[in-house]
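See below for the structure under consideration.
A single protein chain has been removed from this complex, and every other one stays in its place.
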Amino acid sequence: MSRAAVLEGGARWRDAAAEAPGVAWLLAALLVFFTVFGPRFASAPNLLNIGIQSSILLLLALPMTLVIMTEGLDLSMGAVLGLSGIVLAAALVAGYGLTVALGAALLVGLVFGAANGLLVTRVGLPPFAATLGTLGAAQGAALVATDGQSVVGIGPGLPALYASAWLGIPFSIWVAAAAYGAFHVLLYHTRFGAYVFAIGGNRDALALAGVRVDAYHAAIYALGGLMAGFAALLLTGRMNAGHPTAAIGMEFDAIAAVIVGGTRFERGYGGLPGTVLGVLAVGVLKNGLNVLAVPSSLQVASIGLLVIAALLVDSIRGRS
Amino acid sequence: MIDSKHMGPALAILTAAGMAACAGGGDESGSAGEARETIAVFTKNQTNPFFEVVRTGAARAASDMGADVVQYIPTRPDNIPEQMSQIEDVVVRRPDAIVFTPVDTQAMAPGVEQVNAAGIPVVNITDPVAGGDIVSFVGCDEVTLARDTGRYVLERIGGAGNVVILEGVGGSVNSNNRVSGFMAAVEEFPDVTLLASQPGNFQRLQALQVMENLLQTYPEIDAVLAANDSMAMGAIEALEAANRPALVVGLNGTQEAIDAIKAGTLLASGDCDGFNHGCLGAMAAIRHVRNLPVPDEILIPITVVDETNYQPLDIPLEERMCPAWETLAGE
Partner (left out) sequence: MSAAPPAGAALAGWPLRMPSIGYRLLGVAALCLALALATDAFLTLPNLLNVLRQASLTFLIASGLTLVIVTAGLDLSIGANLGLSACFAAAVIQASGSVLLGAAVGLVSGLVIGVANGVMVTWLKLPPFIATYGMLWMVYGVNYWYMAGTTIYDFPQGFRNLGSGDALGVPVPVYLTAAAMLVGGLFTRYTTWGHDIYAIGANREAARLSGIPVRSRLMLVYTLSGAMAGLSGIVYLARLNSAEAGMGDPLLLPAIAAVLIGGTSLFGGIGTLSGTFVGALILTLTLNGMNLLTIDTNWQPLVMGVIVLLAAWLDASTRRRAEARA
């Protein structure tokens, strides 16, 4: 290799390093640390565990990235995921096939997502207030419908699908990877994606160019609801049941993962690879601390520490 | 190249996690040479005193028997996906046995099946999990616990009067069992009227507010049957503030309840000793690992604790001793 090529390669590497959000460094540090100190942390089954445990969160964090890039927020995703899971499980219990049940869950998600979109764009509510309202609605509907009980007896089909693996990789990781692929194409290689960046960065110019900004903006929220409905497939398969409160608080985890991954509430700034790193950092931290059997109170504090440390690294480098 | 600007926070995390590793993994590395068993103990949350008592009992039994315990508690109280993840992580760590309290009896069944698949024995404590194979179940009949405690207070009001029930988290197995036990007791007394049965989510504040509101609706309340001690104490706060007399009972036999019984504010608490749950759960797990016989089910005896019989429970947690195996698990 010529000296120039080496230099160029080095420069490219430096650029990539400068581009990488702070969480990339933290993730690398965590991986090294747990590999050194954690017995069996770096084993294949454990790394697959991290993938399995991160997949549901990723399904929420991907659309959340788009929502946040457009200066928004979706607090209802966890509750909608819970409600969709109830519907999915109830449909299976009632004897419908998996396709019908998943369709029903997706429909519930889409309805709530579209409601969020309309409330934010047409009615003009702040996204925080609008989605806090729909959070309550979805949560309440799930509780009232089930009286707080699990929905059980969903049959062997979905759990078997969830437990299946292809090429040694579990189903949920394939689903998460496919979802990432779809979102990557959507955000970076379609007109819709370009509009997402523009809505966050320069909404007025977009409107002047004759684009139906409100429709695209609402569609982003609808997509969020749809993904929450889709995530119900994994959550229900994982628990072999529907449960009204199982996903409470997951929207905050998703928001944290997105922000930790470098996406910001302003200027259409951010990206999907960072979100994956953010989700993985949270997943690796929780898994590693469990493998090390760290006391739970310290685990709780570490999550906060990770979030703030990742932000600090970015802030010190002047990115926020 | 990693420039120094990034290193600060990264090092801070590393140091913190390093201290954590020393704190958490210390006892394990110290006994690497011997064949001490490691028992993983799963409980529901870090906030309910009952589970702290369970954890202490399990730790006491393990240290008596020369084994180690590792505690797993979800960072969000009673969180189902998180306990599921913790199970997956523990399977990687391969403890010799698991003492398991499911955060949800139905939704945690796949978790137990995973542990089964990994060949790690499971002793199920407090709430019976709905699926998977377990070595033994250690728990108590909560319906009977609530029925006996309810019966006790209803007899004390002379078998006649108005009562309210404070339920736990709607839909949870504990709450359902306890409320149906209270209901059974109420039905035994034809002159007792059940005014209301409202959820207080096992929380003191919610019970306090529910009770304040019920006191407005009903001018005469003779007894309050609370599905745990925290709610009973919340109800007592409301009653005292409104200067209304009523006899209150709770469930769990917590230290706070014992003190309130001594002070005369709480009538009684139905106790199915959490310490014994922890002790017997850990003992059963260790005995199973050591190929000693373990019964399929160990029922912890029920006591309605009042001012005449609280003494055995009224000692600091650290000083409590596990019962001999034979006294509770004798064939």
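Odds and ends about this structure:
For reference, chains read A and B in written order, and residue numbers begin at 1 within each chain.
In this text, a contact is a pair of C-beta atoms (placed from the backbone, for glycine too) under 8 Å apart; a residue touches a chain by one contact, two chains touch by 3 or more.
Because the structure is a prediction, the values reported are computed rather than measured.
Summary of contacts with the chain left out: across A:L125, A:A177 or A:V211, the touching residue is A:L125. One of B:A58, B:V163, B:M233 or B:A268 touches the chain omitted from the figure, and that residue is B:M233.
Set against the missing chain, the residues A:N46, A:T65, A:S84 or A:T134 yield one that touches it, A:T134. Looking at chain B, the residues touching the absent chain are 45-49, 51-52, 55, 75, 77, 170, 196, 198-199, 201, 203-206, 208-210, 212-217, 230, 233-234, 237, 240-242, 254-256, 259, 263. Residue-level contact of chain A with the missing chain is found at 73, 119, 123-126, 128-130, 132-137, 139-141, 143-144, 147-148, 252, 255-256, 259-260, 264-265, 295-308, 311-312, 315, 320.
Criterion: only the chains that are shown with their structure count from here on.
In terms of their C-alpha centroids, the spacing between chain A and chain B amounts to 33 Å.
Taken in their complex, chain A has these residues touching chain B: 14, 17, 22, 25-26, 29-30, 33, 37-41, 43, 45-46, 49, 52-53, 56, 143, 146-150, 152, 159, 235, 238-241, 243-244, 246-250, 286-300, 302-303, 305-306, 309-310, 312-313, 316-317. The residues of chain B lying in touch with chain A in their complex are 1-2, 5-6, 8-10, 12-14, 16-18, 20-21, 23-25, 28, 46, 70-76, 79-82, 84-86, 88-94, 104-110, 130-131, 169-172.
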